[in-house]
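So that we are looking at the same thing, I have put the structure below in structure tokens.
Omission of a single protein chain aside, the complex is shown with its protein chains in their original locations.
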Amino acid sequence: MDVWFFLIQLLNGVQYGLLLFLVASGLTLIFGIMGIINLAHGAFYMLGAYLAWWLAGLTGSLVAAVVLSLPLAALVGYVIEALLVRTLYKRDHLDQVLLTYGLILIFNEAQRILWGNDVHGIAMPTAVNWSVRLTETLSYPVYRVILSGICAALAVVMYVVIAKTRFGMWVRAGASNRDMVAALGINVKLLFGVVFAVGAALAGLAGAISTPISSVAPGMGDTVLILCFVVVVIGGVGSVKGAFLGAMLIGLADTFGKVFVPDFASFTVYGVMAAVLLWKPRGLFA
Amino acid sequence: MTLHLPKRLAIVLVVLLAALALFPLWGKLVFAAKFAFLMQKLTGIMILAILAMSLDLLVGVAGLVSLGHAAFFGLGGYVLAMMSPQYEAANLWVVLPAALAVCALASLVVGYLSIRTSGIYFIMVTLAFGQMGYYFFNDSKAAGGSDGAYIYVKPTVEAFGITVLDLEQKLTFFYVALGVLVGVYALLRMLLASPFGRVLGAIGVNEYRVQGLGFNPMVYKLVAFTIAGTLAGLGGFLAATQYGFVSPAMLGWHQSGHVLVMVILGGMGTLFGPVLGAFILELAHFAFESMTDHWLLPMGAMVIAIVLLLPKGVAGLLLQWSKGKGAGE
């Protein structure tokens, strides 16, 4: 195993981790602030991807499609919060689980009715359709680099917002004590609506911007959902920093697991999660 | 946790149970050609109901929400598949205890590792172990891999050299499943009424208080997890026997989630609620699917309607109804 090989795999792992962070960040926000286990998070990811594919077809531009799909995903999120989720805040967490489970079914059927069963892909925009040569045989697609940049930038933005702004203060307060946020006289209803919409938009964004290197297909939200929960839980629920580290850990574990212990690659993600939680029963940062 | 059943509710449940038990009689008249299938469908639902009840012990009573419970269900089935000889019947008195022992041991180990976490972390740790179980059978060639494995001949129940129960007989198997369903319900009811059950229920409400009273919640949780895992294994054993087929999907998180939905929808902590949940969810699926290609839509709408309108599940509604009526008399 030469050093180059190891370094490239490191790059793969980090890049995958960054992408995972983007998908999971919305989930940790919603969970941290609102205490809601949102099973429909994967459905928002799917929604973003399908919107991007659909809008890219209409507008002919991936950038326009991503930009347009973002507010649409947020709107859907807000409406769902206002109509359904809002009625359940005083209820048991498991009622919210059940509600969002029902939402998955409806999202999946809506996707089928609106966009059909076929597998789609979005062509890479020509401007970024090139690769950086790393070794004699291997290149690195520049879009993945851009994607990593976007994810990293978002991580920084989220960190700053949460650490330095009033909104961030509410978020932190909400994560540690939900009742206190209400006691502070904050409009909890509005805050929760916005948070849910932001969470949905983040998942939608992840789905939308990864379309050129991924596929748009029925059931795509399912696999992502579990990975998101793994990332969020490893990091410690509600902690954006934790979600970031959790995502890195899973990205790297998955990458190196596939290469160095291929026979156990199916187990690596779950093995890492179990190990982390047995060591720190409340995640790395909680 | 509801231990005492109001009289009216008890009557309703007994009537439902009687209707189920007598299905082989009246079902034939009402459903005619579909009868044979419906009886097997009901058998399958009863098996899922056993699984749901065992999960209720964790979720509804002890407050331990597991998303890996199906792993023990699948494990029970796989032990049967792996111990069954290809051309002859396995002896039930050997394979059943073996399956239960394996599931008990597995749930003891998984439980021991998992119960130190709580809340969503517990959900995720159990999910992790469940998925490991899934991939174990999916990846290993020994047990048929991703395509699953067959049990060619169903186990026989023999006593003193005479075949007591012929599990190949669908009617017999129907009553075996019904018997196990009622038996598991009775067992869990007794368990909950015992001092152990009372402490366990108290843990579900407030763990720290129980600890303050000098009990070690960990021990109670671990015992509950092991019992639930073993009963899930019993359900899986029956499921594998029914069609003679096991598949890794039996252990996967979809299956675990499906059963969790039954428990919440039916009404947590009531034991009979999850049983109703199993019947409602499965029969609704069956009905919606025969009505429309887009069955996911009414299914999702039904789940959402129940959660919005019935705060404590179907069981909550029934309890409220029977208490309200009772108070009026």
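We call the chains A and B, going by the order they appear; numbering starts again at 1 in every chain.
One rule holds for everything that comes next: a residue touches a chain if its C-beta (ideal position, glycine included) is under 8 Å from a C-beta of that chain, and two chains touch if they have at least 3 such contacts.
By definition in this document, contacts and distances are computed from a predicted model.
Enquirer: For the chain that's not shown, choose its UniProt protein name out of "ABC-2 type transport system ATP-binding protein", "ABC transporter permease", "Cell division protein FtsX" or "Acetoin dehydrogenase E1 component alpha-subunit".
Expert: "ABC transporter permease"
Enquirer: Can you say which of B:Val199, B:Met250 or B:Ala278 touches the chain missing from this structure?
Expert: Looking across B:Val199, B:Met250 or B:Ala278, the contact with the absent chain belongs to B:Met250.
Enquirer: Which of these touches the unseen chain: A:Thr59, A:Thr87 or A:Ser139?
Expert: Within the whole complex, the residue contacting the unshown chain is A:Ser139.
Enquirer: Determine which one of A:Thr28, A:Gln96, A:Ser239 or A:Thr255 touches the chain that has been left out.
Expert: Touches the omitted chain: A:Thr255.
Enquirer: Touching the hidden chain in the complete assembly: which of B:Phe122, B:Tyr135, B:Phe174 or B:Trp253 does that?
Expert: B:Tyr135
Enquirer: Please identify, in ascending order, the residues of subunit B that touch the omitted chain?
Expert: That gives, for subunit B, the contact residues 30-34, 36-38, 40-41, 44, 135, 138-139, 145-148, 150, 242-245, 247-250, 252, 254-255, 287, 289-291, 293, 295-296.
Enquirer: What residue numbers in subunit A mark contact with the hidden partner chain?
Expert: Touch set of subunit A with respect to the missing chain: 5, 8-9, 12-13, 15-16, 108-109, 112, 116-124, 131, 133, 135-141, 143-144, 213-215, 217-220, 223, 254-256, 258-259, 262, 265-266.
What we mean here is this: only the chains that are shown with their structure count from here on.
Enquirer: Any idea how many Å lie between the Cα centroids of subunit A and subunit B?
Expert: Measuring from centre to centre gives 33 Å for this pair.
Enquirer: Could you list, by residue number, the parts of subunit B that touch subunit A in their complex?
Expert: Subunit B reaches subunit A through residues 59, 65, 113, 116-118, 120-121, 123-125, 127-129, 131-132, 135, 138-139, 253, 257, 260-261, 264-265, 268, 294, 296-297, 299-304, 306-308, 311.
Enquirer: Which residues of subunit A touch subunit B in their complex?
Expert: Touch list, subunit A to subunit B: 31, 37, 84, 87-88, 91-92, 94-95, 97-99, 101-106, 108-110, 112-113, 226, 229-230, 233, 237, 263, 266-267, 270-271, 273-274, 277-278, 281-283.
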